[in-house]
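Can you read through this structure? Questions will come right after.
Missing here: one protein chain of the complex. Every other protein chain is in place.
On to subunit A.
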Amino acid sequence: MKNKRLLFHNVTKTVLLLALSGYIAYLVETDALQLYIGTRIMPLVKGSALVLYALAVIQGFIAYRSYKGQMAECDCCEVPQTSSRFGSGLLYALFILPLLLGFTLPDTVLSGSLANKKGMQLGTVPLRQVNPATSPGNTTPGDSIVTGALIQAEEPDLDQLFQADNDFDRDLAELAKKLYVLPAIEVKPEIYMEILSSIITFADPFMGREIEITGFVYREPDLAANQFVIGRIAVQCCTADASPYGVLAESEKAAEFKNDTWVKVKGTLGHTVYNGNSIIKIDVQQIEVMEAPENPYIYPNFEFLNVSLP
């Protein structure tokens, strides 16, 4: 009787370990692992699959031995198994649940409904005292285009334009200088958050500049009919830390694009007031529907200055 139970436990554990390591391999094989795990943790998870596989093999060997009756005498193996039949049943059920969900239901990309729960982060332009010496003229958007075009060729003015008072802002200022000399700013997915932070931190010089960005369409309930948000979900380790980031867009054709549609937008940068905060926005000139990208999430990139632009 005791033998049979031991055999049952050993066989079940072997199967569960195999299934779990198989599931991770399946996710890697179908390129779906990135929908669950941030790039930084990915090698660790792949390594776990190997460890689990090794454990499964050993567990299988133990199961075989207990089938042969060789392990039956070892009462030490019973001791940590304090759980009752109900307890171990619960354990196996808990193990089977993610595997069952994983194998039977389709992989999904977190987007609008998550943004709704977590609250979309729209780039709030920090209210800082604009220093008349460093700001290019009176900053109405129209003026900045003109001054921007004039200054563009001269290096020293760039340094004046993007002044930073701490290390992080200094890095963002470096990025801002690189972005500023481009004819049009393409918000690359590799450094999506960094490009947006850079624009938000030094908002004024970028007003009226051309920008190209991709993301899913998202709407807050209080947006005007011609407004929507172009959003992305940022992930660091796993989706528990997923945070939605986005930019407000304005377009006459806004109504044609349903929520959670992936779009590629070209337009010019401007700013507006939303919920009492000054935020950046894009006046859309061109918008097209696109397929969801292979890796829909964005990641914080600590070496953002090494990414080539455009």
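By our rule, a contact is a pair of C-beta atoms (placed from the backbone, for glycine too) under 8 Å apart; a residue touches a chain by one contact, two chains touch by 3 or more; residues count from 1.
The rule is simple: contacts and distances are computed from a predicted model.
The subunit not displayed here is recorded in UniProt as "Permease", chosen from "NADH-quinone oxidoreductase subunit N", "Permease", "Probable sugar-binding periplasmic protein" or "Signal transduction histidine kinase".
Across A:58, A:255 or A:273, the single residue that touches the chain missing here is A:58.
Of the candidate positions A:7, A:37 or A:269, contact with the hidden chain is made by A:37. Residue-level contact of subunit A with the missing chain is found at 13, 17, 24, 35-38, 41, 44-45, 47-48, 51-52, 55, 58-59, 61-62, 65, 70-71, 73-77, 79-82, 90-91, 94-95, 97-98, 101-102, 105-108, 110, 113-114, 116-121, 124, 166-169, 221, 234, 236-241, 243, 245, 277, 300, 302.
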